[in-house]
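A single protein chain has been omitted from the complex, and every remaining protein chain is retained in its original position.
To keep things simple, chains are lettered A and B as they appear, and every chain counts its residues starting from 1.
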Amino acid sequence: MEKNYVIVMKNICKQYPGVLANDQVNFNLEAGEIHGLLGENGAGKSTLMNILYGMQQPTAGDIFINGKKTQIDSPKKALDCGIGMVHQHFMLIKNYSVAANVMLGMRKKLGLKLDEQLASKYLEDFYQEMTHFKVDTKVKIEELPVGLQQRVEIIKILFRGAKILILDEPTAVLTPHETDELFIILKKFKIDGYSIIFISHKLDEIMEITDRVTVMRAGKVIGEVQTKRTNKAELARMMVGRDVIFSLPKKPAKIGEVVLEVKNLAVAVEWGTAIKNLTFSVSRGEILGVAGVDGNGQKELVEAIVGLRPKSAGTVHIMQQDFTKITPTEYMQRCSHIPEDRHEVGVILDYSIADNLILTTHVQEPFSYKGMLNEKAIMKNALEQITDYGIKTPGPNVKVKSLSGGNQQKVVVSREISKCPELLIAVNPTRGIDVGSIEEIQLKILAERDQGKAILLVSTELDEVLALSDRVAVIYEGEFMGITSPETPRASIGLMMAGSRLVEE
Amino acid sequence: MDNVFIIGLLQATLRMATPILLAALGCLIAERAGILNIGLEGQMLCGAFFGYLTVYFGGSLWLGMFAAGLSGVLLGLVFAYLTVTKLNNQMIVGAAFNMFALGITGFIYKAVVGVTGTTNTIPQFKVISIPLLSKIPIIGKLLFEQNILVYLTLLIVPVIWFVLWKTSYGYELRAIGEHPSAVDSLGIDVIKYKYIAVILQGMLAAFGGAYLTLAYANAFVENLSAGRGFIAMAVVIFGSWNPFGALLGSLVFGFADAFQMRMQSIGIAIPYHFMLMLPYVLTVLILAGFIKKAKPPAMETVPYKR
Partner (left out) sequence: MKANKGIFINGILKPIFYVILALLISGIIILLTGKDPILAMVSLGQGAVGGKRQLAETLLKMVPLLLCGLSVAIAYRTSFFNIGAEGQFLMGALAATWFAVGFDLPAIIMLPMTFVVGALAGGIWCLIVGIIKIKTGASEIINTIMFNYIALRLVGWAVNGPLKDGYLPQSSEVNSGAVLPILWQGTRLHIGFLIALALAFILQFILFKTVFGYQIRAVGLNLKAANYAGIKSAKRLIQTCLISGGLAGLAGAIELMGVTKRLFEIFSPGYGYDAIAVSLLAQNNPAGVILSSLLFAVLRGGAGQMQRNADVSFVIIYVIQALIIVFVVMSSSDKNSNSVIQKLIQKISLQKAEKKVDSKGGA
């Protein structure tokens, strides 16, 4: 029997200067299915979907919608064809109301006049025919939690009559509970006849929610399988191109003296209190992992410890010395910090690799002496690090912006680890890089722990925290819901991430 | 004397505020679309010059306004090409535009009008007293005894406000200044909006400049605008990116300007040069003091690329 394909993408190629992002990709979507699109960062998933949504034009290839060859030259065209996309980074105007966001760009349908009142009325009317969920029409986006912002995105495309939904990494910003809720909604949509493309690099989610999976690697489609007939290991192999170790080789921890001791720390920010009365310590030879959904105070916690942000109360001791009033300059001279955002913070894109490798150590000997830079030492250091960490580059004088994400991150990690301090703070050390680099970096961090460093690992990837840490602290709205063992069931950690306290037994 | 003095002062305030207000309104529209054009100053200067030149060669005052507007539109178009299409740094391009305007106006003025002993004056827009309304005490003289450009400028303030806050065009334009890719993802042509905003900005700034020659100074001198474009930018900040706020802000500057001139003419002991400094000092103070009051559009000066 002929299958009912709503979308067929044939031999799609997309050439960027120097990169072939999509190489003869074939992709199809059946009516009423949830179709997973699986691949690592940089595998070409987003490029393919941007082409389908009209944000990018393919260099070659055809798109058929409901069997008709269609050229999608703009998002408008895609929307007209009934295709809507929920982007990974929300496309919402923060200081507009929910209703105004939904009504934005609907001039043809709604007419010229528009204000908050009118927009709100239109949306209320729409809610009459929409049964799945509702969001208060008059609230401003910036006042909504992330989960609800995502719903606004979905309402936005439903209002435009989309029957095909593209969801780009929709769970990346959600708590496990919010993810469950989203999945319930998606299943309802499926019953109502919507077709859904679900983009992810998380195997568990793909296994749970999809009917079929297309796996991409390095711009190519590696295969297309029925979810029922496959398993995690096979999908991982297709995605990465080799067998993947699901558990890291972890020796038992040899815990030594306390290195970092934080007592009753509080951090006030513009909008309130980001960190409320946190107390914890990290000792030699252990990794304390901090898990939690993005935006629950992780950033403020780290910035306060390293001196980039003032503390409103509490004390910080490093090696028994009072460092409550530490400046970033002092911190960097004795400790390490792998920052959250490598592009914005971790590297200077326009500096060479060699110069970036001394970013936090350039005031120390041998890199400089009495204010003069020592180019020989800088170059020697660069060559060593490039070999030690396998940074793929033509040479040390290449600008960091020309490196891939994984190699940029290796520059940051190698710089911070090779400083050899007692304390390492690592924030999302493997976000947005390829599996190969992830493994290398995680193994390096474990090796540092075994050598007796104290490591504070802050990550929004729960899997990473559980795999690396010796103890896991779950942060929610600036407080620890509890500090527990990494063997704790995921469900209870999920509950803690959503704000329920650890129940002591 | 006091009453006459105060009414005169307030009348002059509105008169001096008008060119700044025109430029500020243009600047506001562009900033709402995420573009800060410091070439505003140069656009004013060009508007002043080409308005003047047209009238100097026998064109009517309205033709002068048209020519000025056209020069602003052209400059806006080139600025949009360089910054919106070619994604160049808005600040540097704006600075180059100011330099270009200073050179080209001064050059053509000397080449075409020449430097003779006599000043080359031109006719001007006349004050129109609106019947009845102008008879209202104080307010009448203040509001209804002005030239036509003042009236028109005051009229477009609510128009711009209405378009920005009560129509879908306005919602889309303001959204572009906050999150251009969000607007793009909804199928709206972001680039087109940016072009239109920059062109409108150029036109309004040039009208503001033309006001200086066609309704205020009746002659042209090199660098006639004398920083009013920059002052207009400060006015936008002062007014929290709102047209009515900009009106208020330009009145403050108009007052400073008018006050400075009155003080000179009465011969008050404060040195003349310090009075001339007043608007500039005020701009610095406003920039330093009020900048935290409201937030500029989030993606201002950031070029948009898909």
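We take it that a contact is a pair of C-beta atoms (placed from the backbone, for glycine too) under 8 Å apart; a residue touches a chain by one contact, two chains touch by 3 or more.
All figures in this text were calculated on a predicted structure; none of them were measured in a lab.
Trainee: Hey, which of B:11, B:168, B:213 or B:283 is the one touching the hidden chain?
Mentor: B:283
Trainee: Taking the full complex into account, find the residue in B:92, B:138 or B:159 that is in contact with the omitted chain.
Mentor: The single option touching the absent chain is B:92.
Trainee: Out of A:24, A:230 or A:418, which is the one that touches the chain we can't see?
Mentor: From the options A:24, A:230 or A:418, the contact with the absent chain belongs to A:24.
Trainee: Kindly state which of the options A:349, A:483 or A:502 is in contact with the chain not pictured.
Mentor: The one listed residue touching the chain not shown is A:349.
Trainee: Going by the touch rule given at the top, which residues of subunit B touch the chain that is not shown?
Mentor: Answer for subunit B: residues 38, 82, 86-89, 91-93, 95-97, 99-100, 102-104, 106-112, 222, 226-227, 230, 233-234, 271-274, 276-277, 280-281, 283-284, 287-289, 291-292 touch the chain left out.
Trainee: Please identify, in ascending order, the residues of subunit A that touch the omitted chain?
Mentor: That gives, for subunit A, the contact residues 11, 13, 15, 17-18, 20, 23-24, 59-61, 306, 308, 327-333, 337, 339, 344-351, 355, 359-360, 362-363, 368, 371-373, 375.
The criterion applied here is as follows: only the chains that are shown with their structure count from here on.
Trainee: So what's the Cα centroid distance for subunit A and subunit B, whole Å?
Mentor: 45
Trainee: Looking at the complex, which residues from subunit B come into contact with subunit A?
Mentor: Touching subunit A from subunit B are residues 165-172, 174-175, 178-179, 181-188, 298, 306.
Trainee: Write out the stretch or stretches of subunit A touching subunit B in their complex.
Mentor: Those residues of subunit A that touch subunit B are 53-56, 74-79, 85, 87, 90-96, 100, 103-107, 110-115, 156.
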